[in-house]
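Before I ask anything, let me first share the structure, which is written out below as structure tokens.
Just one protein chain is left out here, and the rest sit where they should.
Read from first to last, the chains carry the letters A, B, C, D and E; within each, the first residue is number 1.
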Amino acid sequence: MLKSRGFDEVEELKKMIDLKDGRIDRRIFWEDWIYQLELEKLFAKSWLFVAHESQVAKPGDFLTTYMGQDNVIVSRHKDGKVHVFTNSCTHRGNRICFADRGKTRQFNCNYHGWAFGTDGALMGMHEESHYEGSIDKSKWGLQNARVEIYKGLVFACFDNDAPGLEDFLGDYRWYLDIVLDQTEEGTEFIGGCIKNLYNANWKFGAENFIGDSLHVGWTHDSGTKAMTAGGAVPEYMPVDPNSFHANANGHGWEGGIDGIGTLGIMSKGHPELIEYFQSQRDDMAKRLGDLRARKIFGSVISATVFPNFSFLPGISTMRTWLPKGPRQFELRAWTVVNKNMPDNIRDIIQNACMTSFSPSGLFEMDDGENWENATLSNEGVITRKQGLHYGLRVGTSRRDDPELPGNISRPMYSDVNQLAFYQRWLDFLAADSWDDIPKQR
Amino acid sequence: MLKSRGFDEVEELKKMIDLKDGRIDRRIFWEDWIYQLELEKLFAKSWLFVAHESQVAKPGDFLTTYMGQDNVIVSRHKDGKVHVFTNSCTHRGNRICFADRGKTRQFNCNYHGWAFGTDGALMGMHEESHYEGSIDKSKWGLQNARVEIYKGLVFACFDNDAPGLEDFLGDYRWYLDIVLDQTEEGTEFIGGCIKNLYNANWKFGAENFIGDSLHVGWTHDSGTKAMTAGGAVPEYMPVDPNSFHANANGHGWEGGIDGIGTLGIMSKGHPELIEYFQSQRDDMAKRLGDLRARKIFGSVISATVFPNFSFLPGISTMRTWLPKGPRQFELRAWTVVNKNMPDNIRDIIQNACMTSFSPSGLFEMDDGENWENATLSNEGVITRKQGLHYGLRVGTSRRDDPELPGNISRPMYSDVNQLAFYQRWLDFLAADSWDDIPKQR
Amino acid sequence: MLKSRGFDEVEELKKMIDLKDGRIDRRIFWEDWIYQLELEKLFAKSWLFVAHESQVAKPGDFLTTYMGQDNVIVSRHKDGKVHVFTNSCTHRGNRICFADRGKTRQFNCNYHGWAFGTDGALMGMHEESHYEGSIDKSKWGLQNARVEIYKGLVFACFDNDAPGLEDFLGDYRWYLDIVLDQTEEGTEFIGGCIKNLYNANWKFGAENFIGDSLHVGWTHDSGTKAMTAGGAVPEYMPVDPNSFHANANGHGWEGGIDGIGTLGIMSKGHPELIEYFQSQRDDMAKRLGDLRARKIFGSVISATVFPNFSFLPGISTMRTWLPKGPRQFELRAWTVVNKNMPDNIRDIIQNACMTSFSPSGLFEMDDGENWENATLSNEGVITRKQGLHYGLRVGTSRRDDPELPGNISRPMYSDVNQLAFYQRWLDFLAADSWDDIPKQR
Amino acid sequence: MANSKMSTDTMTDTENMLLWYRVNQFYNQETRALDDEDYETWFSMLSEDVQYWMPSRETLFRKDEQADTTKHMNHYNETLQTLQLRVARLYSGSAWAEDPRTRYRHIVSNVEVELGEQKGELKVRSNTLVYRNRLEREEYWLLAKREDILRDVDGRLQVARRKITPDFSSLLSKNLNVFL
Amino acid sequence: MANSKMSTDTMTDTENMLLWYRVNQFYNQETRALDDEDYETWFSMLSEDVQYWMPSRETLFRKDEQADTTKHMNHYNETLQTLQLRVARLYSGSAWAEDPRTRYRHIVSNVEVELGEQKGELKVRSNTLVYRNRLEREEYWLLAKREDILRDVDGRLQVARRKITPDFSSLLSKNLNVFL
Partner (left out) sequence: MANSKMSTDTMTDTENMLLWYRVNQFYNQETRALDDEDYETWFSMLSEDVQYWMPSRETLFRKDEQADTTKHMNHYNETLQTLQLRVARLYSGSAWAEDPRTRYRHIVSNVEVELGEQKGELKVRSNTLVYRNRLEREEYWLLAKREDILRDVDGRLQVARRKITPDFSSLLSKNLNVFL
């Protein structure tokens, strides 16, 4: 893209994010030029979740997804490594693989039959003799992204100057481990993927999961009532003074420490589920320690890995908010379980996950209309000039805690994580390269 | 919006409107940047029709509509005043009210449960205790527009520098009164609203009603024939040398002075209707004088209040052309009657109004295709460079008249009102603030 | 359009076309600003195919089509001349003619009844008396394009500085004649037009027909197998070292000289067809000479007249790729035959043409998905930065031939014609006027 | 057939089925007439006193919803005479916007028949999808519920009353030039 | 009727037709209940042990296609109890996103009936088009195949099993707030 807007974009963006008072400019959810910068300066530079290792368990297994709006193939090569590369032919640009997932030895382009390996390398062409050796195939492979795996989660990045994944995740790994490292065998995705489309800005999904406990009691009152047969907001949605927001490098975690809130929802009608989890606590504690195994795990928790990967520990959904323009995104959601879970537990989890957090889910069903209209309202030029309120407990709730890595605030009902998210977002959009991106602890 | 187009917009716009020869540049019906200016410099600055008082008769009554592309709530507060405010939550921007109209004590946002009064004030939040008094609610209400009412018609304006509504309407009030002030009791809307969508520029609707009698005999020949069982253009569509165009401040009225043209159409098959109106003339004359009560009222008339509110006296339709982009608008139409009319007269008027001027109406049905294609044709770069002809009787038909306020030209078949409309349009788009907007008499 | 992009467009475009190594920048298939330049600097300046004379054989016959995105009427005036003019009323811009084709004495605008002749002249208006002679009708006719006809093919051009059509076609006429000049009576279109829509950039169609024999063996393997009852790529698709690419002024022709390849496909199941063509060779040779009549005609050939008119000699389809934005085009296709062909031969040709190259055709069915995804893949900012490969036999295959006009390369499997096409494309987009457009031999 | 509400018990299943079949035939014939702009046939399928009614719909809170009334805005509130008036416009020779013609397609489904209050009358409910395609690429969709009173006049069915409840609040096209 | 697979030869054409007619009536009544949000009626048309299943679909190479299984992600995999749970949400009084209501329209077609394995059961296949229109201008379309097991309980039909195979891979709307 060529700079051609006739004003200083970065200066303008900085005015849009007021971290001190907690104010956000509506234009970041609307303007085309800001979205273009997101694609070029955020999604093209950041580490992005692309798959769980279990989705490409064996050589030849592949799936297709998006990094920003770049379609990519994630595939396990015969060398056992997971490769991530652009899904667009280097010859004339046709898309190469049209399946969501599958197993293959190579990817053949439909147009002229160029063939690429499961590592993206150009292997040959239909009627190759025409080229009379004029092509150095090693130069015409598909563009590979950097790939690093954190305990089963595959991330990719198109920027060679980016730090490693461990750096990128930083202190946040301590929280990720609560889901990923409960057992020796680790986790896997089951049941495939559910996709659906929202006419909303992708950031509304990411910010909602990073710290918006406030909306649960209102937006999801209907789902909660249904789940609890007409009860009010249930006891497992407490305002525990010890519940907290944690964030590091723009990644966020919010939740309680009662150890039971989410398990309560999930095991409704399935006592065996809660029994199972309780029976696992000791082993978990050996790996994660008492705080994480007994007090954090099982609580009501939601989390987002910057920029667009979110998950709900316990509920067991993991999902990514794929941008499709400033006013549209596609949600792709999966169910994550421990490999060593018995079948009956897996089934209960998958069904409960679908019943609560799928497009037809009792909770998720109510989020979309909020996000779509929080986006669409900005079509108005008067409305678009109004600042939004992200000031809940901002500047008053900081409660760092030696036991909890990252920036901690308490209780969990605040906008602290959202602001940390937008601070990170601004870091990326203001930077010309990774050198300019500060390390946010 | 940021200036970033690299050329002098105002200079360019001035070249597009040639008032002397009556030429208009097609780009004003096509270009995105011009439409953006319309939203920011016209719709955000002008007084705009938003409702008839009768639609929000009692405290708690509300409706939703648009000012430009800003969705607003029009509601009657318990103080009896009509308030108009943006329909987008000050918290995270979700739309607050999703109903077209209704009755309520307050407006609750679906996302986090912020509650706003029928005056737009922030009344409270769900789980308000979280805010620990950190929010000054008086600062987080919905943005109110200025509201003024002229004889039942509610107008709103988002610009504090704008003159009052009476100034804005100016001499045009004399004409509005012909519809609004026939009786002591005044007027009301009946039967609700009909909405439909046109893939056309909104100005084609406004200019058509402000002065385009020329199209009636051709575009509506089919409807007229049907109405008159196969007759040619009927006698009640005369070229009366005394018929006239009147305009003031960009508002326009065109029509005859035979006092009977429209009543002829409306009372087809319903002689009691024409009898009724004749029986009212004397009372009308007491309020409006003979000229307006006996010679103007009842004639074929069409009118537009700048920028996008139009009406047909007699036919009794009032409507607003809501912009949805440079190439799309939504028409919202209502039927207006006098409060003191008997039921049978109301029914006849409403049916006749629907039969002639609804999306399925015998007349209206034929306008849309003209407007859509007058817009779409400009997709061609060669076509788009052609100037349009607005020169009918321009510079030759000025006939000011001591009895008729405003700028008068005769007869009614001319482009004089259209040019006055575009002159006013240019006044707004060329101005940085109301100080720069000349008073057009 | 106003220059307002804040960077040097021409410099940028020149970097996108690398003729030496055969590399094309993906942005030319994606960016809005490049598409706008195409409309203004290419389609508004170039000669464009608009019709075959036989489609408007008699005075009053007309059809509507597009030059760029300008809708135009092509009609035969009573003076016997074919006129091409914009299909948008000079009054208020409404589209005038809504039929694909027909016969008429004049074109009446639906809005106010302005009437235009079959030469585009303004003939009169409904209720013309209103104008009181104030309009010089000779100044308000529809904008005529220049029209020239080459052996039945009607071309039009909106630029008065353009050279004549013969100049524009240059040496390429020698190839066009192979289709157009086989007989004294010449050619005609039969059966009307088939239209369909692709969500792809128009240039993919044009470049595919100008020289992409490479895709046939792979993309169309299924169609070929079906045609040959399961055989592999058939003998009539040889890699004949004498097959060639010819281009002149950006127009291109590629094909074999076996004289039989295409006839083989067309006459499948219809031996009488091939017999018929063989019986015509002698007469053809009298007009075209042995090389064209016996060796070139009948071979597998595809061709594009710059910028967007393509045809397949033998298959007998002629078509134009009408741009509808950077990512959409409409294909309009016809069947061309010799006027002196007997009915049974016409029927066989039309059916074979439909069976192979219509939207439901065994070959054409597979092209669309390639073109759409070669366009859509460029939504990715990483992908969009990758250069495309147009290097097949570039710089190695030049084989000029005294018997063959234009620039010749051999064999036909190369990207030479495609590059000549993009060289010409760049000539237009880099030029401010025809003076700057070099003559490409 | 306890969960078919369609008739009194005085009728056998076969009789009910024949009735349903007959109504389907009637609608299919009507649909063809409308698709083909054969309004003469269509009018012959309407009773002299037909009420042809299509109220407009608003988007309201559930608590504010009310029964439809002709006092409210209607897309159609027609008698046979006013329907003929509309068709007269089409055939006036100057309905420019109807030439070239619009391509219509009606899909009628879910036909439910029960006996009406009046002898010889049927209460019928159906769903319909109407597709309009016009000029180069214009496409419009209309979905609606239809509630009819059909009357048997000397063995011929006629529409005595039709209420069309459209599934839109804002009509997504420039006009409504079709009957449902 | 050799090319009708719908029954054993022990049934006459008339019997088969009556059966088909009866199933059509059943679906029409069900459709009306769903269009009108009359869930009480709808639940009465489902068996106590109903399995209501709508698997999600992926876009796969033909060679990788497999039979659907509930182990895979499902849009719905419901019992009568969980269906009631979902409706309880709608009637909780705080289903904000369902007020104003969505305008639904179900078009059910191509009903094919054959006798089921169990006595008193029918295997029925149908196609359905579901249109949703919401608020000012939101429009969503769902097309699907339905494969049912209907059970005759004391002369009343009930849905004992329904498998809905949707024709989309990515749901083109923000949620799935309708039953098919």
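The rule is simple: a contact is a pair of C-beta atoms (placed from the backbone, for glycine too) under 8 Å apart; a residue touches a chain by one contact, two chains touch by 3 or more.
This structure is a prediction, so every number in the text was calculated from the model and none was measured.
Q: Going by the touch rule at the top, give the shown chains the omitted chain contacts.
A: Answer for the hidden chain's contacts among shown chains: A, C, D, E.
Q: Have a look at D:72, D:106, D:125 or D:162 and name the one touching the chain we're not showing.
A: Result: among the candidates, D:106 touches the missing chain.
Q: Among C:6, C:164 or C:192, which residue is in contact with the omitted chain in the full complex?
A: C:192
Q: Against the chain that's been left off, what residues of subunit D make contact? List them.
A: 14, 17-18, 21-22, 24-29, 31-32, 35, 45, 99-101, 103-109, 129, 131, 133, 135-137, 139, 154-157
Q: Quickly run down the residues of subunit A that touch the omitted chain.
A: Its contact residues with the unshown chain are 98-99, 108, 110, 197.
Q: By the contact definition given up top, give the residues of subunit E that touch the hidden chain.
A: These residues touch the chain not displayed: 1-6, 13-14, 16-17, 20, 57, 59-62, 107, 109-112, 125, 127, 129, 141, 143-145, 167-170, 172.
Heads up, the rule we're going with is that only the chains that are shown with their structure count from here on.
Q: Identify the chains in contact with subunit B as well as subunit E, in label order.
A: A, D
Q: In terms of C-beta pairs in contact, which of B-D and C-D ranks higher?
A: B-D
Q: Which integer distance in Å separates the CA centroid of subunit A from that of subunit E?
A: 34
Q: Just curious, how far off is subunit C from subunit B if you go by their C-alpha centres, in Å?
A: Whole-Å distance between the two chain centres: 47.
Q: What are the residue numbers in subunit C that touch two or more other chains?
A: Where subunit C meets two or more other chains at a single residue, that happens at 5-6, 98, 110.
Q: Specify, in ascending order, the residues of subunit D that touch 2 or more different other chains.
A: 59-61, 96-97, 169-170, 172
Q: Of all possible chain pairs, which ones touch?
A: A-B, A-C, A-E, B-C, B-D, B-E, C-D, D-E
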